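The other protein chains are all here in position, but one chain of the complex has been omitted.
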Amino acid sequence: MIALDLSWLTQGAALWYLNRATGLVVLVLFTLVVVGGILATSRRTPPWWPRFGTVSLHRTLSLLALALLVVHIVTAVFDKFVDLTWMDTVVPFASSYRPFWLGLGTLAFDLFLAVLVTSLLRFRIGPTAWRSVHLLAYAAWPIAVVHGLGTGTDASTLPVLALTFGCVGLVAVAAAWRVTTVPIPLAARVALFAVVALLPLWLSGWVRLGPLDPSWAQQAQHAIWNASILSTGAPHG
Amino acid sequence: MADRPVHQAFATDARDRPPADSPRLLAGIRPDRPLGLAEHVAVHGALPAVRSRRSSLSANSRRSQHPVVAELAASGLTGRGGAGFPFARKLAAVAEASPRPAVVVNVAESEPAAMKDAVLATRSPHLILDGAEVVARVLGAREVIVWTHRGAEQVSSALQRAIGERPDAGLRWQIVAGPDRYVAGEASAVVRHLSGGPAKPTTSPPRVDQRGVDGKPTLLSNAETYAQVALIVRHGAAWFRQVGTADEPGTILVTLAGSVRSAGVVEVPFGTRLGDLLTAHGGTSEPVDAVLVGGYAGRWLPWSTAADLRLSREAFRAAGAELGVGLMAFLPARRCGLAETARLTRWLAGESAGQCGPCLNGLPSMANALDHLVRAGDVRTPPLIRRWAGQVRGRGACHHPDGVAGLVTSALEVFSGAVDAHVMDDSCAGCREPAVFAVPQHGVLTEASWR
Partner (left out) sequence: MTTQTRGSTLSVDWLRCDGHGVCAELAPEIITLDDWGYPIVHHEVNAATERVARKAVELCPALALRLSPPR
């Protein structure tokens, strides 16, 4: 019997890098999914805009995002640097590693699952139920962004920041545009517009005080250091 | 109420039955007040006992074979609310559906110019209530809902008083006043409101007789239909068929409006020639070229040809019109038919429930085009109006857009002379004449107006 030694996989940094990479790709994909969803149901797009293509792309991208999200989650569980259980993939805020920031990711995943399942069953549950759950996507996305900034050890690097804020900008513009057409009373619309406009501002402020603070990554790094020391007995970079 | 056993209900002695040419629904009514219960019995006779479904131990299939149902089927009675559906068939369908159906009497009369249901309710309310009581007993229903609309206080109070006069028949009567909107009286809209929603039409399936008020099978019919039921139960199907035509027996209430000597509600047998009908009631008060039939969302017909039309659903359909709720609104020749139609169309557009795109958009589009035709004589508007009428027909949850489409297309046909005159020359004396047909002024309407 040949024993396949895969310890290099779980103890090396491979899974960790894969997790971080898929995290970023999933952020971009979900950004496109949200913007695509807004465009798909807008009646103000010009006549040459491909409508069914947008709807079709929205669904395809969300499935692709799901696939990569699963990889992102699985790599996190298997990786030895952070101690995550399978429970932590669906139950938020119960993990040992950064419970709050990671928990946000779990929460976003839960919301996304709700959107996905109801979409698959939409003909059974009817348009009202389907649409109300689908609106949770507007909550899931920012929660995922904050999760990324809060847990990401390289959130302080310029490329990642630029990417994140690029995505935030895109969704903010699309959502603001959508708010101008949503059929609710003017007061509610103005309030919603304010939320959409202020969220990126708040995010940038928080990022400067939080994740960009030099001690933020160190705290995370510390946890990783401890984890790696415990598992291999030697420090890992 | 009953002093004759049921098996004698339809076998009244021919001598006791009202003569064929006398008023039926409007028999014995007083000009100033409703008939009290005693007066009502004196005019029509007592209401025969009808075997209640609850007392029957038989299975489902027997309920629709109730002798009353059979008699109503033999009578050929069709609904008087506009659709003309065979009443016995509707009754049988609800009877088969479940143990506790709902019974709704529609006396709301959303058609502003029609008055027939109001006349029945304020002059002979017991006839309506008798019919509802009979139907409720056949179906085993414990409650009857009388649907009227806000602002029709006279109707509500007359019915309320009449209900108070009646002896206890094991029935609970409930008068509900819904929104005073044009499409709020549509069957699915009534049911929707009674079930807690807005009084806006919905799409079927399921149909009202299967799933109606609170999900129960519901028998919803027009007040006049119930009144006819009350007469048939007393005098029998054969008597009912003595007037009218073989396919459309009995009498119908017609509202004469506009330039007629005696505007109001008249009762005539089906098959009556319209010209004779008008002559019998004084004729026109001034020269008339066109008549609007069916309702505001009905059709214009040139009076020269309409005078020879027979009062029958089939004949009207052949002439490209609908009998509807029996409104005949006569337009004086001095008044511009296009301007009148533009006014009506604007009002009807505002009465859209706003649920369906083609209606919500198409009706105001047509109204705008008509206004433009009337005011500016724009030659591009008639084909546009026809195009849009074709685009809204049949594309909605109810038949409101169909009605408006019929109104505007018939106007372009019947008033083609006026169309040419407007296109060639802006000034039209007929446009300066005052408006003839009144439309309700609601003020600012919000979503709350549908609740």
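Letters A and B mark the chains as written, and numbering starts fresh at 1 in each.
Everything that follows uses one rule, which is that a contact is a pair of C-beta atoms (placed from the backbone, for glycine too) under 8 Å apart; a residue touches a chain by one contact, two chains touch by 3 or more.
All of these numbers come straight from a predicted model, not from anything done at the bench.
*Asks:* Under the definition given at the start, what are the shown partners of the omitted chain?
*Replies:* A, B
*Asks:* For the full complex, which residue in B:Gln242, B:Ser285, B:Gln355 or B:Ser449 touches the chain that was left out?
*Replies:* B:Gln355
*Asks:* Using the touch definition up top, pick the residue from A:Arg51, A:Arg98 or A:Arg189 that touches the left-out chain.
*Replies:* Of these options, the touching residue for the absent chain is A:Arg51.
*Asks:* Kindly note down the residues of chain B that lie in touch with the hidden chain.
*Replies:* Interface residues of chain B facing the absent chain: 202-203, 355-358, 361-362, 365, 387-388, 391, 394-397.
*Asks:* Which parts of chain A are in contact with the chain that was left out?
*Replies:* The list for chain A reads 40-41, 43, 50-52, 55-56, 122-123, 126-127, 130.
Basically, only the chains that are shown with their structure count from here on.
*Asks:* Could you state the distance in Å from the CA-based centre of chain A to that of chain B?
*Replies:* Here the centre of chain B sits 59 Å away from the centre of chain A.
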